[in-house]
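A short write-up of the structure that comes next.
A single protein chain has been removed from this complex, and every other one stays in its place.
Chain lettering (A, B and C) follows the sequence in which the chains are written, and residue indices restart at 1 in each chain.
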Amino acid sequence: MPLKAVALNATLKSSGGEPSSTDRMLSLIAEAMRKEDVETETIRLADHNILPGVTSDEGPGDAWPDIRKTILDADILILGTPIWMGQPCSVAKRALERMDAFLEEKDEQGRMISYGRVAAVAVVGNEDGAHHVSAELYQALNDVGFTIPANAVAYWVGEAMGSTNFVDLDDVPEVVTTTVDMLARNTAHLAGLLKEKQYPGEDDSGG
Amino acid sequence: MPLKAVALNATLKSSGGEPSSTDRMLSLIAEAMRKEDVETETIRLADHNILPGVTSDEGPGDAWPDIRKTILDADILILGTPIWMGQPCSVAKRALERMDAFLEEKDEQGRMISYGRVAAVAVVGNEDGAHHVSAELYQALNDVGFTIPANAVAYWVGEAMGSTNFVDLDDVPEVVTTTVDMLARNTAHLAGLLKEKQYPGEDDSGG
Amino acid sequence: MPLKAVALNATLKSSGGEPSSTDRMLSLIAEAMRKEDVETETIRLADHNILPGVTSDEGPGDAWPDIRKTILDADILILGTPIWMGQPCSVAKRALERMDAFLEEKDEQGRMISYGRVAAVAVVGNEDGAHHVSAELYQALNDVGFTIPANAVAYWVGEAMGSTNFVDLDDVPEVVTTTVDMLARNTAHLAGLLKEKQYPGEDDSGG
Partner (left out) sequence: MPLKAVALNATLKSSGGEPSSTDRMLSLIAEAMRKEDVETETIRLADHNILPGVTSDEGPGDAWPDIRKTILDADILILGTPIWMGQPCSVAKRALERMDAFLEEKDEQGRMISYGRVAAVAVVGNEDGAHHVSAELYQALNDVGFTIPANAVAYWVGEAMGSTNFVDLDDVPEVVTTTVDMLARNTAHLAGLLKEKQYPGEDDSGG
């Protein structure tokens, strides 16, 4: 059975406006994933009304339950965020806060509902911030049960105080392509291993 | 002329719901500010529709322009945020992203419109994360022109993996009270100095 | 073939002085690892003269080459650090800087020499900082090729502005024990999977 990935695009902009640099990076990743036989569904978070909160369903009008279902139906989560002020953006944080609920959603062996899934991140900005953003995303995603494969970030930022957008680059730099391919290979490989052999949980010896 | 402070409460919860731990900390600060002859107006961000974006006005329905005006009418900004996943919350990030616009709003001497204002932060959580949250808030606020007085954070967090809320503590720990008083003293002192004598700007030598 | 782990204790204190809280946490982890049939060797970094730099051998007197060999001989790396100022300590940073050299040490398929190894972290402090420290460690370790299993941190911190040391607690809190056991299970499970089936590398199809 082939692996499935879901990519969350946390750009501040809704669809239909200016092109999104985060979208360009996520498209590169989706393409690289395809070569690993992984299909990727992309969700643009700003198009959905994700209510503030830390539960899995914040009531009428909340778009999160559907997004949550898509995440749990997939084997791989790619969280893509623009950098603002050197930090992950509010839309990415909103999605992470909603995944905080996984901490309480455990099976009888103490494993969160998210266990066995692999997460990677995509980060873009005019300048500076990718390492820190990946650090925060890794930690938050790992806290709520995701596994992080080797070299799990694809990023681009320009020189200090620059103002070029990734989406406006004529060509994707070769280092970015190499990194994207590596991310896709590692993520698919690890997701395959875990799908075949899930984490054991608190008491697998049974009895 | 007395100093004015504005406190932004970035709790995920709107007014009228459960009590907010962040609100309790901000109330302590407002009280301590009063002893320093500073009046504090508190805005609960979750009660307002702050649109995503990085400009000062994101169009129809955007609550930010009014909040921005209140910030610029004050001498002191207190940004209060709960901790989720060890990090500042999405509502605090949203407000910071909107202040990103200050980077472009400069006078003829290259000073951002926010210059001369002093910022402090309030951070609360069940467990862990206050130092990192203050680090991120200091950096973002400093980047957009605010000055940070000595010991500019008042915080409370419980023991690792605890679940007690600050708002549910019977008594405010004495170390918190001491810290809040110090924050108010330092913030008011520095805001007074800068109000009297603003940063010079690019060319004060004139000519 | 059983799995091997190496635990690096980054306490600021050399052996023979006061007891180390980091050491207590690493001992708990080593014990839990043993139940997973993993033997753990612990290295107290402050006992060794690790020269500053970012290469694998900084010349005469450098203790790093031997430590590096131990890391590469193991399947699992546990990096344990105390928290100072809410951040990872200088001794932990020194070790990470030396692992920066892995970025250039690749096989013919573009995989760093560290690939296939799994890393987890142990963090202790009087108060606050564990999430941020784990974020920084995850990112640095992931950048240099390590894979991060689900819930890869065991930590303890006291209440805000507290001064109790983990090593002085009469009993290890049950949440810590549960977390340590989970960390050991997940780490051993993932290390076993990757040992059996290493990441593919740039061109595995190649003929």
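Keep in mind that, in the parts below, contacts are C-beta pairs under 8 Å (C-beta built on N, C-alpha and C of every residue); 3 or more make two chains touch, one makes a residue touch a chain.
Bear in mind that the values here come from a model prediction, so they are computed numbers and not experimental data.
Enquirer: So which of B:2, B:19 or B:200 would be touching the chain we can't see?
Expert: Candidates B:2, B:19 or B:200; residue touching the omitted chain: B:200.
Enquirer: Could I get the residues of subunit A that touch the absent chain, sorted low to high?
Expert: 85-87, 127-132, 135, 155-162, 173, 175-176, 179
Enquirer: Can you list, in ascending order, the subunit C residues touching the missing chain?
Expert: Subunit C touches the missing chain through residues 12-13, 46, 52-54, 84-91, 93-94, 96-97, 100, 136, 139-140, 143-144.
Enquirer: Touching the missing chain, which residues of subunit B?
Expert: Contact residues on subunit B toward the absent chain are 110, 112, 114-116, 131-132, 134-136, 138-139, 142-143, 145-153, 178, 181-182, 185-186, 189-190, 193-194, 197, 199-202.
Following the convention adopted for this analysis, only the chains that are shown with their structure count from here on.
Enquirer: Is it true that over half of the residue numbers where subunit A touches subunit B are used by both copies, so same, or is it different?
Expert: Answer same: the two copies use largely identical residue numbers here.
Enquirer: For subunit B versus subunit C, what separation do you get between their C-alpha means, in angstrom?
Expert: The mean C-alpha positions of subunit B and subunit C differ by 36 Å.
Enquirer: Where the CA atoms of subunit A average out and where those of subunit C average out, how many Å apart are those spots?
Expert: Averaging C-alpha atoms per chain gives centres 25 Å apart.
Enquirer: Express in whole angstrom the distance between the two chain centres, defined as the mean CA positions of subunit A and subunit B.
Expert: Centre-to-centre distance between subunit A and subunit B: 30 Å.
Enquirer: At least two other chains touched by the same residue of subunit B: list those residues.
Expert: Those would be 85-87.
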